[in-house]
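Got a structure here, written out as C-alpha cells. Questions coming.
One protein chain is absent from this view; the other protein chains keep their places.
Labels for the chains are A and B, by order of writing; each one numbers its residues from 1.
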Amino acid sequence: MHVKILIGTAAATAVLAGFSSAALTGGEWGKYQVGDLRSGYTYAAPETRAIQDDDFENPAMLALDYGAELWSMKDGDANKSCADCHNDAEDSMKGVGARYPAFYEPWDKPINVELRINECRENNMKAKPWKYESREMLGMTSYVKYQSRDMPVNVDIGGPSTPFFQKGKAFYYERRGQLDLACKHCHEDNSGNMIRANLLSQGQSNGFPTYRLKWQGVGSLHRRFRGCNSQVRSTPFGYGSDEYVNLELYLAWRGRGLPVESPSVRN
Amino acid sequence: MTRMDSPSKVTRRHVLVLTGAAAAAAGAGLLPGIALADKAAVDAAIKKAAGGATLQSGRITLELPQIAENGNTVPIGIEVDSPMTASDYVKSVHVFADGNPNAEVASVHFTPANGVAKASMRMRLMKTQNVVAVAQMSDGSVYRETVEVKVTIGGCGG
Partner (left out) sequence: MASATPRIKVPESATKGEIIEIKTLISHKMETGLRKGKDGKIIPRQIINKFTCSFNDQVIFSSDWHPAVSANPLMSFHMRATESGRLDFAWHDDNGETYSKSADLTVA
C-alpha cells in the first residue's frame, strides 16, 4: 500500500513537473468562447479546426449521415422507426442536445442522449438496445445532437437533478488513480498549459460525440472519460454508468453557454 | 480495488515517459518491432518513380502543416504549375514519406480534363520526417519537392 502511494505521488509530481506554460493567444474565439469558457475547438491546431469548419471534410459527418438514415428505418417487434413517432428530427430533436442530460422520471435519475435512445428502442420500438459505442449509437447520437447545433448548452440542475449534479461535481474534484489526479488538476488548474506535447483544454463536453484524430473515428464522451481515467491509472467506469452520467451533467453545467458543436473534430 | 491489476499500472518506464525524456522515448517506442523504410529504399522508390529522368526542382507546391498535432491525419495539398493542356500537362504526382514503415503514401494521376494539377488528401506520418513529392510531366521531365513535417507525440497516452 505504501509503495503504491509512493509511486502514485512520484508519478503525479512528474506529470505536474511536465506542465509548462504555453503562450495563449488572448484573442477572441467568436462563438467558441463565452466569457472564460473556451471550447476544445480553441485548443486544437489550425488544421484540426479546418476539418471541423468544413462540414464536408469533417469525417464525423459520415456517422451523422448514417444516423439520419437510421432515423427513418423501421426496427424491432413494434416495426417502428424514430420518424414514426418523432417525425422530422430537425424539429422534434431541436434543443435536445443542449438540455441533456435531463432528469428522467421513470428512472428517477438523469439520463443522457445515448441512454434515452436505447430506452426508446427497448420500450417503444421493442428493439434490441444498441451497444454504447456502436456505429449505430454514435451515428444516432451525433444526428440527434446536431439538431441543436450552435444552441447554448443549458442543462437543468435544479429539483430532482440536484443531488446527481452534486455527485458529478464531487467526482470532478476527487483525486483518483495511481497518479492521484482529479479532473480539475488538468482541466481547471492547467488548461492552456502543455502536458508533454499536448495542449490541455478546459475539458468541455459541448462537441461530443467527436471525431478524434487519435481514434481515427467518432467516439462518445464516456469513451473520452474512460481514456482520461485510464491515463491517471485508475479503473474506468462503464459506458453509461451513473458516475459518468452525473459527471456529464456537471460538465454540461460547467460549460453552460458554449454552443453545441456535435459532431466536432478534436486531436 | 483491482487497480494494481489494471493493464496500465505504473512501471518505471511509464514514470520515465512522463518526465522530460518523453518525446524521445515515445518517438522511438511507438511501434516497436516495425522496420522503417530505410533511406536507400526511399531513394530507390523515388528514382523508380522518376523513371530515370533527372529530378529538377520547382513547379511543385506542397501545402503541409509545419507541425502536425496528430500523425494520423495530416492534411496535404499538392499543386503543380502547369497549363494542363492536351500537349502539356502533369501526368502523375507520387508522394513519399521517408520516415514511415512504407515510404509510399499515394500517387495521383491527372489528365488535361482537370484544368489544374491540384489535389488534396490526408495522410499518416509516424514521426517527424520529410514528405517528398515527385511530379511527372507529359514531356517526360520530372520535378521533386521536399517538405519536413514535425509530428507531435501526444501527451495523453498519444
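Everything below uses one rule, namely that a residue touches a chain if its C-beta (ideal position, glycine included) is under 8 Å from a C-beta of that chain, and two chains touch if they have at least 3 such contacts.
Since the model is a prediction, treat every value here as computed from it, not as a measurement.
**Student:** In the whole complex, not just what's shown, which of A:135, A:149, A:176 or A:256 touches the removed chain?
**Tutor:** Once the missing chain is taken into account, the touching residue is A:135.
**Student:** Of the residues B:51, B:115 or B:140, I need the one that contacts the missing chain.
**Tutor:** From the options B:51, B:115 or B:140, the contact with the absent chain belongs to B:115.
**Student:** One chain is left out of this view; which of A:57, A:75 or A:119 touches it in the full complex?
**Tutor:** From the options A:57, A:75 or A:119, the contact with the absent chain belongs to A:57.
**Student:** Touching the missing chain, which residues of subunit A?
**Tutor:** 56-57, 59, 61-63, 65-66, 135, 216-217
**Student:** In terms of residues, what is the contact footprint of the unshown chain on subunit B?
**Tutor:** 31, 34, 72-74, 84, 97, 100-102, 104-111, 113-116, 118-125
Methods note: only the chains that are shown with their structure count from here on.
**Student:** Give, as an integer number of Å, the spacing between the C-alpha centres of subunit B and subunit A.
**Tutor:** From the centre of subunit A to the centre of subunit B is 32 Å.
**Student:** Which of the residues in subunit B come into contact with subunit A in the complex?
**Tutor:** Residues of subunit B touching subunit A: 1-4, 6, 8-10, 14-15, 18-20, 22-23, 26, 65, 67-70, 72-75, 152-158.
**Student:** Would you tell me which residues of subunit A are touching subunit B in their complex?
**Tutor:** 4, 7-8, 10-11, 14-15, 17-18, 44-48, 50-51, 177-179, 194-198, 200, 213-214, 216, 227-228, 230-231, 233-235, 267
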